[in-house]
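Coming up: chain A.
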Amino acid sequence: MLDTLREIAQLGLVALLLVGAVCACMFKDLLNAVIAAAFVSLIATVLFFLLHAPDVAMAEASIGAAITTAIFVIAIKKTTRSEEE
Partner candidate 1 sequence: MRAVIAICLLAVIVPVLAISLAEIPFGAQGAATPEKPWIHYISQGAEETGAANIVTSVVVTYRGFDTLGEVTVLFIAAIGLGAVLFSRQQRKGEKLEGASLILQTGCRFLFPLILLFGAYVFIHGHLTPGGGFQGGVIVASGFLLAYLGCADINARKRWLNATESLAGAAFVIAGLIGLALGGDFLMNFLPKGTFNRLFSAGLIPLVYAAIGFKVGAELAGIVANLLEKPE
Partner candidate 2 sequence: MVNPVLLIVTPLGLAFIIPLLASVWTRSAKYIPVVGMLFNLIVSLLLLRHALDKPVVVTIGGFPPPFCINLVAGPLGLMLSLLIALVGFAVSIYALGYIRKGATARYHALYLLLLAGATGAVLTGDLFNLFVFYEILCISSYALVAYLGDRDGIEAAVKYLIQGSVGSGLVLIGIAILYGLFGTLNMADIAQHISSVEPLHLFVPLVFLITGFGVEAAVFPLNAWLPDAHASAPSSISAILSGIAIKVGVYAVARVVFTLFDASGLFLFLVLLGLLTLLVAEMSAFSQSNIKRMLAYSSIGQIGLIVFAFGLASPSGISGGLFQLTSHALAKALLFLAAGYMIYRAGSMEISALEGMGKKMPITCFAFTIGVFSLVGMPPFIGFPSKLLIIKAALAQQSVWFTVLIALALAGTVIETVYFFRVVQALYFKEPTVNGQTQQPTGSVHEAPFSAMAPIYGLLILILLLGIYPNLLTGALDSAATELLERAAYITGVLG
């Protein structure tokens, strides 16, 4: 029972990760796309933790989800927010 739950939770995380990645690809508003990419990093952090890599999880959380998003947002603020066709 517990194993089944675990399996479902893990598959759900993977599905969320891929959905987040596809969202980051599809969103026309760059700010939304960056937030979707940050969401992918966050899920990846959880996956790293589940793979018994706490050091990498910490680095991914602080770099991938925080600093990367921040510099992306600064760059978008300095340029343009919409993905023109």
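Going forward, contacts are C-beta pairs under 8 Å (C-beta built on N, C-alpha and C of every residue); 3 or more make two chains touch, one makes a residue touch a chain; residues count from 1.
The candidate set was assembled so that all candidates are chains of the complex that A comes from, given by their letters.
Computed from a prediction, not measured in an experiment: that's the story for all the values here.
This complex places one of the candidates 1 or 2 in contact with chain A: number 1.
By the touch criterion given at the top, residues 53-55, 57-59, 62-63, 66-67, 70-71, 74-75, 78 of chain A touch candidate 1 in their complex.
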